[in-house]
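Apart from one protein chain that is not included, each protein chain of the complex appears where it belongs.
Lettered A, B and C in written order, each chain numbered from 1.
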Amino acid sequence: MSTATTTSSTGTGTGSDPGARRARALDAARAVVASHPPTSTPRRAFLEACFDAGLAWVHFPEGLGGLGAEPGVQAAVDEILQGAGGPIPFWLNPMGYGMAAPTVLDHGSAELSERLLRPLYVCDELWCQLFSEPGAGSDLAGLATRAEKVGDEWVVSGQKVWTSSAHLARWALLLARTDPDQPKHRGLTYFVLDMHGPGVEVRPLRQMTGEAEFNEVHLTEARIPDSHRLGEVGEGWRVAMTTLMNERSAIGGGSSVRGSGSIGSALRLWRSRPDLHTPELRARLVELFARADAARLTGDRFRIEQGDRPAGAEGSIGKLTGAELNQEVYEFCLDVLGPDAALYSGYGPPDETDETDETGGPGGPGGEPVEDYGRLFLRSRANTIEGGTSEVLRNILGERLLGLPGDVRVDTGKPWREVPRG
Amino acid sequence: MSTATTTSSTGTGTGSDPGARRARALDAARAVVASHPPTSTPRRAFLEACFDAGLAWVHFPEGLGGLGAEPGVQAAVDEILQGAGGPIPFWLNPMGYGMAAPTVLDHGSAELSERLLRPLYVCDELWCQLFSEPGAGSDLAGLATRAEKVGDEWVVSGQKVWTSSAHLARWALLLARTDPDQPKHRGLTYFVLDMHGPGVEVRPLRQMTGEAEFNEVHLTEARIPDSHRLGEVGEGWRVAMTTLMNERSAIGGGSSVRGSGSIGSALRLWRSRPDLHTPELRARLVELFARADAARLTGDRFRIEQGDRPAGAEGSIGKLTGAELNQEVYEFCLDVLGPDAALYSGYGPPDETDETDETGGPGGPGGEPVEDYGRLFLRSRANTIEGGTSEVLRNILGERLLGLPGDVRVDTGKPWREVPRG
Amino acid sequence: MEFDLTDEQRSLRDLARSFATRTFDETAVRAQLDTEHGFDRDAWRALGTDLGVLGLTLPAALGGDSEPGAPGHVELALLAEELGRTLAGVPLLGTVALAGTALSHVGDDPGGLAAELVGGVVDGGTVLALVATDARGRWSPDTTDVTTDGGTDGGTDGGTDGGTEVRLTGTASHVLDAAAADTLLVLARTPDGPRLHVVRAGAEGLRTTPQTTLDQTRRLALVRFDATPATPIGTAGAAAVAAVAAARDVGALVLAAGAVGAGARLLETSVEHAKGRLQFGRPIGSFQGVKHRCADMLVAVEQSRSVTYHAAWTLDGATDDDPRTAVDLATVVTAAAFPALAKNTVQVHGGIGFTWEHPTHLYYKRAVGDAALLGGRAAAVERLAASVLDAAS
Partner (left out) sequence: MEFDLTDEQRSLRDLARSFATRTFDETAVRAQLDTEHGFDRDAWRALGTDLGVLGLTLPAALGGDSEPGAPGHVELALLAEELGRTLAGVPLLGTVALAGTALSHVGDDPGGLAAELVGGVVDGGTVLALVATDARGRWSPDTTDVTTDGGTDGGTDGGTDGGTEVRLTGTASHVLDAAAADTLLVLARTPDGPRLHVVRAGAEGLRTTPQTTLDQTRRLALVRFDATPATPIGTAGAAAVAAVAAARDVGALVLAAGAVGAGARLLETSVEHAKGRLQFGRPIGSFQGVKHRCADMLVAVEQSRSVTYHAAWTLDGATDDDPRTAVDLATVVTAAAFPALAKNTVQVHGGIGFTWEHPTHLYYKRAVGDAALLGGRAAAVERLAASVLDAAS
């Protein structure tokens, strides 16, 4: 499962029993909150204290941000840290915290973990993900970015797209093709790319909202030391799947607070504008509310039923329904606004520094409401595409959860270079 | 296009110009109405007079129910005949009038047309269609009923299903496999089967409404003279496609009267039960009305734009939208009825003589309203399956009208007997 | 913790599934379609005496198993889900959820009538019907068309004298299991407001006329009272209305849970068919047109289950949510999902799914029939809207 030098990420750290490890983690959290009150401590110092106390990812090994506890303990730790006013690390460095960290730990060398995890957690170094390409969207495994081994380095050329935060990131998770003569899934390898190295060019990608929340990344003979490879050569797909499953689960997990997310945005609009109420709109809103709450409760239920087991394809249910619901909710908001739906807050020039919630839902990193309905409406249009199109997700549900047969494939077993692309 | 002995069905009969042929047909219709006033003439005598005057299908040759006029003239003739109170022949013998007659004329011998068309039109002999099989629904061309040539006869065995009026019909249009070693479309042949012959067993097929509107037909070494073959051996699929296109066009053509069909049924319910009105139901009904009217006007527009050209895949739009609309309209009706939606008019014992509108819409042959909402509701469930499932129809629209590529096929070119079935 | 089933709850679910699967295979279910009352008294008795699961939500004080610390709604939902899977012919909804809950809320029971009736329910010996619809079948406890004799001209004996016989006159339609019931629990208007009354089957002036139902697995009847002797039970007025509303909530939970079980079964049937049915030389489930439909069905089942369990846990007091809101949410979601699941099952099956011989129509009719009971989805939507949209917040 992991390379020879890797420490396992499952919590078996200290030899003590799970209860003791849990108690120890909670004590550590209380101690950090006492010694570094988050409301009066600079964010970086607070995060350093958390990392050094093993509270970054409690199931990681000691010294690498963890305590070797069970993954389920994290929720209780976060409750203490965030309850005292600490930040939500995921939102500070989403690709880093949720995806890069476990992948580096599980598939990289111990040295690499040592080098990367602390700066990642304390946000000295942000992360991005270089997966999608103009020619490889739903068919991610068909990607064409080429990595060739030259001596102890990999030389990488190609174009990536839909990269959030590429202009801010120091490191990227990169999936590249190392053997075009293998069938597509088998010729891929997973790397950590230094975004500040030569041959890496980031261009903002303007979207229909007028903003440039994503980037294109052009790689021209960019170089990666072999020590920054995650997993074996040709094993990139398997490594990436773990990562993606975590992403979908994060997007689709939803909130357990009733009336948060896009439906909360609609409810606030509804309550603030009684002059716009009609029976038809009221009927639509309550149906949307019911769907949102059903999705919320389903997320809660899956989380509880899942317990400490790794996220499965169930996460796709939340992603699928959340995306479609978001769109309908913001359509509803525009219908409520009536003539004002024709107005917009401004397309302006492309703003490279803009950062919004990945899900298109309202709420920045701190959860504060952003009630720009026109923009949220336009932004939601991507929800059924990003992080897996709804078509792909329905295939996943049908095939992985229900066991239905796959689509008839024309590319199975064919060397990648012989499969038509375009 | 037709067998050697066939008279073409396009109107070039008398050598006169189209205007003269039209005038002659209208004169003939007025004369029949005068000599055989439909309100006081027995139906059979009236139909005989029409047939003999060439008014059955005006574009058919003289002597076979036609006058060699343009097909478009039929509408004007029907207006005269039906305006005076004459019956609507299509509803008296739907498979016969709309499908068997043109197929027999185009693909059968002159003798066969002589034998079959007049009894068909005057309803001495009803017709049914033996196409679908338990193992061949959407994939009609995969059918397994086998016809083998023995001397000058074909010996047919197999099972057909979803046959309307099989228990009343004298003749059937039959599609059977004559060469299992050919790819599926190329091994089929089209026949006229005598339903009164040996080896033909009709069993009622009870449906969820409690009625048995359809039948299963079991064929056990039934015999068909080769002279009852329509088209060449192995050409059955091509012949059948013409027939099916006519069927879908007939189902999907819809009515050009605003507020007829299922939406009319809903409007009557609405008007008769003001006590059940709510704003939500009103909003739903007007949306349904708009969809129904859009479908109606689309049918009208296609008919007019099509003119005398043969029906194309456009007919599938009407079938698709009409079927889905019917279902939603009757769901609406049940929602209007509230607690009474839980009641039913009775499942009774299977009633073999029951006959209802093929489309599941209200209105018997004469168009009289049948406002049994529970039954209409249940019946409408089949609308998206019968005459082409909505999935098949969307494929047809995508592939034939939009030119999108076909589904990936695993059976192309394979001998039928090697293709998995089940 | 919400959604975290205890081992006991899992065992109960397994027991219920095993019972339902064994007792109500398709042949047994179909056999009930042609019986007078549409359900199986022996199975009912077995649920009560052998399995002992009919008192889950009925108060221990009246002979049931429900205690303040273990109210039993999660257990009831699990039972109803498993019985719903097979369309098991038993009067759980009418007898336990509706009449049983109403009896649990009557309060003072000096004559021991409630305890007597609940006792009969718990051992599966008794079938009850709650009469709370009006003459047109509308679930409307405030406007019942049944009155006590004397009507509105006022009696002077107050409203709490359990045991004094009165006479009922009037009509109620669409009454679940009324023809089969041994005892009817009737909401009637009295000079002191609405009040529950106990009427014995066969009582003088009582006429029950079975109605033909779309869903043959649940029977409704028109009930006419003509100076029918009845025993008042519980207090009149708001308390009686609240008892009936509580009954409706538990009834709605049972409907929702039944929808979850039935919906899950429909999904299984559809997936099985989509895997095994070949057209164009391949399983139809390999076409996205079918596959994506099944995926949507999966979503519908899972969301139905979530809101239903949430309603159960909330009725048990284990969440911060308002119980009625949680139940209405469950109704709103499941009363849309269940018919959609049944429709999609027909569509995935094609023509065979439209036949009488195939079981799908039984589920479809159950879905449609259920949606018309207890005020229907529309009333739940309206209450939910009032609760979450109209309330200040």
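Heads up, the rule we're going with is that a residue touches a chain if its C-beta (ideal position, glycine included) is under 8 Å from a C-beta of that chain, and two chains touch if they have at least 3 such contacts.
Owing to the predicted nature of the structure, the values given are computational and were not obtained by experimental measurement.
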Q. Looking at the whole complex, which visible chains does the left-out chain touch?
A. A, B, C
Q: Decide which residue listed in B:L285, B:A323 or B:V336 touches the omitted chain of the complex.
A: B:L285
Q | Residue in contact with the excluded chain [from B:L193, B:L320, B:L376 or B:V419] | A | B:L320
Q. Taking the full complex into account, what residues of chain B touch the chain not shown?
A. 258-259, 267, 270-271, 282-283, 285-287, 289-291, 293-295, 297-298, 300-301, 304-305, 314, 317, 320-321, 391, 393-395, 397-399, 401-408
**Q.** Absent chain, residues of chain C that touch it
**A.** 287-289, 292
(Q) Just checking the interface: what residues of chain A touch the absent partner chain? (A) 132, 134, 136-139, 142, 161-162, 205-208, 210, 278, 280, 327, 331, 334-335, 337-347, 350, 374, 377-378, 381-382, 384-386, 389-391, 394-395, 407, 409-411, 414, 419-422
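One rule holds in what follows: only the chains that are shown with their structure count from here on.
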Q | Chain closest to the assembly centre - both centres taken as Cα means | A | C
Q.
Can you work out the whole-Å distance between the CA centroids of chain A and chain C?
A. 43
Q) From the C-alpha centre of chain A to that of chain B, how far is it in Å? A) 54
Q | Shared-contact residues (touching 2 or more other chains) in chain C | A | 282, 290, 381
**Q.** Multi-partner residues of chain B (each touching 2 or more other chains)
**A.** 280, 407, 410
